[in-house]
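Data first, discussion second: the structure below is written as structure tokens.
Left out: one protein chain. Kept in place: all the others.
Moving on to chain A:
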Amino acid sequence: MEVDQMQRQYLDYTKPLFLEGFLDGQFLQLQQLQDENNPDFVAEVVSLFFEDSERLLNDLTFSLEQKSIDFKKIDAHVHQLKGSSSSIGAQRVKNCCIAFRNFCEEQNIDACLSCLQQVKQEYCHVKNKLETLIRLEQQIVAAGGSIPTMEFSF
């Protein structure tokens, strides 16, 4: 496949992600930080995010399965997850975390459980998307092209 074809494919794939709110401007910032000195920056951050999030989600699941639930701990975990997701620009995950924290404050177990489900769902979505995105980027780089930057005009 030609480079510009790949680039167009990449753009077609990425643009909806933003429009649908999976990713926000923070992700673009990350992409901006990637340069010759730091060629794998985005990939690094993304994989860190995956690690962190998976760990946190496991911890959350474990905590919520306990007989006596420690809401403070859960709140701390969710806070971490919120921090990570907002650092990377995973908007939907972040929003879920915000709602999750509110329910934590109210100590509403059922709502927390349902929020956890939602967070997991969102995380899965965004993980898939990001993995595909990284793969596309790597393909372009491997083919010798440069990753096209987002130029949105209206």
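Simple rule for what comes next: contacts are C-beta pairs under 8 Å (C-beta built on N, C-alpha and C of every residue); 3 or more make two chains touch, one makes a residue touch a chain; residues count from 1.
The criterion applied here is as follows: contacts and distances are computed from a predicted model.
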Can you pick, from "Junction plakoglobin", "EF-hand domain-containing protein", "Helix-loop-helix DNA-binding domain superfamily" or "Ethylene receptor", the UniProt protein name of the chain not displayed? "Ethylene receptor"
Among A:E2, A:D35, A:E65 or A:D110, residue touching the chain not depicted: A:D35
Taking the full complex into account, what residues of chain A touch the chain not shown? 18, 24-26, 28-30, 32-33, 35, 37-38, 41, 44-45, 48-49, 51-52, 76, 79-80, 82-84, 86-89, 149-154
